[in-house]
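Questions regarding the structure given below will be posed in turn.
A single protein chain has been omitted from the complex, and every remaining protein chain is retained in its original position.
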């Protein structure tokens, strides 16, 4: 078996996670180069014994014998990097979202298609053991035909307002994971979106033109439904739950906890809070995600999450924004046409 | 203390529960008469040692020294009986809903107001120990300002289609309890409703012009929200859960179970299903409800659920119906004006 | 069907519970008399509309047409009252224990046997819905052959030391319920006991010659085992749990709670403490217990808990005391022979 040569672009929080997982867990690959705009990231390259460190994506693509790139740079670089990598004939893993503009996403996907390279989108939650188990139960028909999917997704705290301003808004930044989860669990296409939102956490978020609290109803092509509730701030921590109600039963995934102890005292019965945030909660999913990317490369099979998945989640996000703006249900075909 | 003389009208399932509770648990009252259109119900009167059994509401109101009536007859008699009882100067407990027509409800409430009698509406779930505990936590500010209320309300099976046809539709028949619960927990008025519904359980329900599966988003006057998910059939039984998410925490009430055992076998870990249906699940609430009615009579205090509560739940239900029909959010003021 | 005429002797906490249940829930019986040494208890007779109130057991037995007595007086009267009732030909329900002296118990059971009356012992926990469900699972072979039974039984607080002194000791006063539970769940006879005990709650209990904390290992005739852990004081309340481990699985009963809410705050996830003490925790069991007594009277069937059960629990308790005193395992046959 030929070793696959991989490069990582962007060494922020997620980039380092992917680099760590790629370095440790795979006999089939070799990380031959990393890229980051900051010179200080050379230290990360050294820590993981990566022989080449560069500061531009062009240099990265020029590294000899490179087979694939893992793109973890800021969102506004995703589309360009994917386009360049595709034109250079490299296989691509890219963090979500591809871009905040639907037109640009469509353009890039067209280029990817023409070049024939593979593209996987980083919807890591699909690879979370808890949610995978629920999807499995749906696939095995353990609960019959899904009728109502419920996703609770609340962050422990909001990002800085400066970030909020460039994030594309809560629906494209945070809820986009939940949109993809709804599609993943259901296995069906979303045809309509109604979103009701408010500013409850921080008035500055509202002043920045965004919302921080929302309930979003999705209708699938077969009239089954999903409902997502979001908040940018849950004082008790990261709240990530899933429930699927079907014609033959219901399956639930609760939060994950650092431990399962229970303490009984005069004051009541208590236990610890959920795992703090996405790095802790979805640790296993990042590893599994990159494993399935490598497996698809090695086996030459389809990517488990592809560009179309990225496109549709963005379209749902844009429909949700329009729904809030116009306070009416919005059809996906209004967005995609 | 003067004994309060009470009569019960209607000896169906709920009527018998109220009669049993009234007969057993109160030293302050006496059930002096019962009424049912069916002659066979004489036996029920005998079983509970009620001295007078009649078959018309007129006869019932004519029973000497009667102080109050508990109306448990079919929905289409509620408005007339309440009107008659009010004009006769009797205190009134009436099962929900007062009527399916908003105009008729308003008319009856006007009459009740004029006569000065007290009227309590039978939203029994407010008296359920689980939900009362959650309301208490909200009142005690244990979770800060409520931002998202989530109500899961699914029945073990749909009623006969013949009943569906005269029920006023799922929103007025089943969800009306959830609308009241959202108002009770929040303590705020609903200003807008968006309902998305489908026929997933039985096509005959659709042919009868109704729906059996729905997600309803309520917006309160302060832009906080509630979301209700309903289905007429959950194969695993009666599913009644509540969650309130607020600025300082979250409170949840899970289903109630006949017992708490866990069985570990080679096949997995299992436990019993929730209590079967409303008679089992809300047994304690019926008792507590009638106790608070009696207490309000004895103490001369306000009724814990009044005509306005009944009116507003119907208005929300009508808004939900209109929302589904026109696929758009509907303001309560559109309904009430 | 002939109405059964019943009298209650002793109107303390348990006596009042039995009187309330007997008064409310049974068409087949009539409480025709009650007895209590305190004149003030006349008020209780009045409250429950019992026509005859007397202050001696002799007078009670003399009430005409009396069929059965429910004995809830202090422990040191049990044996005498049972003997008298048996000689008078009355059916008997008696609270546990029959007596603290094994010889006296054997003597009384002999008399009961000669007179041919029925005797039921008040081991109410056998009628608790949680534990009944576990017994059912054992009977239905859901967990195969029981190998280890684990009983946790801790009180919220110790009784007054004055009571401890006359109680016969923790094993005969408190653990006796657990001994009966072990026998009930197992369905087998205990052959040997090892008890390890300490004074951890209150040194005065130790000075009174008793213990307040213990672990007791029971060995059944087939070498399967049970282990009981006791403490007179659990700061978090009444702790009553049961677990049966068998060749094909395990069944557990957790504590019962006033409600099932969960509260998530910055400080952790918490819930309410278990139901406070035996009156709350075993409320349903007292009702079911007396129902099965009445049913056995009406149907002429065997009593669900008989004198032999009472005798054996006392024998196990005495073996436990001897085991602590001599720090060695004690065979039941040492006690019974």
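As written, the chains take the letters A, B and C, and residue 1 is the first residue of each chain.
Heads up, the rule we're going with is that a residue touches a chain if its C-beta (ideal position, glycine included) is under 8 Å from a C-beta of that chain, and two chains touch if they have at least 3 such contacts.
The structure presented is a predicted model; accordingly, all values stated were derived computationally and were not measured.
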(message) Of the residues C:43, C:166 or C:215, I need the one that contacts the missing chain.
(response) C:215
(request) Can you work out which residue in A:139, A:254, A:308 or A:333 touches the chain that's missing from view? (result) A:254
(message) With the missing chain put back, one of C:166, C:235, C:279 or C:325 would touch it. Which one?
(response) C:235
(request) Write down which of A:37, A:88, A:111 or A:142 is the residue touching the left-out chain. (result) A:142
(message) Applying the definition given at the start, please give the residues of chain B touching the unseen chain.
(response) 234-236, 264-273
(request) Could you list which residues of chain C touch the chain missing from the display? (result) 144-145, 147-148, 150, 152, 154, 194, 196, 198, 200, 213, 215, 217, 219, 223-225, 227, 229, 231, 234-236, 239, 245, 247-250, 327-329
(request) Determine and list the chain A residues touching the chain excluded from the picture. (result) 24, 129-130, 133-134, 137, 142-143, 248-256, 258-266, 272
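As a working rule, only the chains that are shown with their structure count from here on.
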(request) Could you tell me which chain's Cα centre is nearest to the average position of every protein Cα atom shown? (result) B
(message) Measuring centre to centre with CA averages, how many angstrom lie between chain B and chain C?
(response) 41
(request) Please compute the C-alpha centroid of chain A, do the same for chain B, then give the distance between them in whole Å. (result) 43
(request) Please compute the C-alpha centroid of chain A, do the same for chain C, then give the distance between them in whole Å. (result) 59
(request) Note the residues in chain C that touch 2 or more other chains, in rising order. (result) 264-266, 272
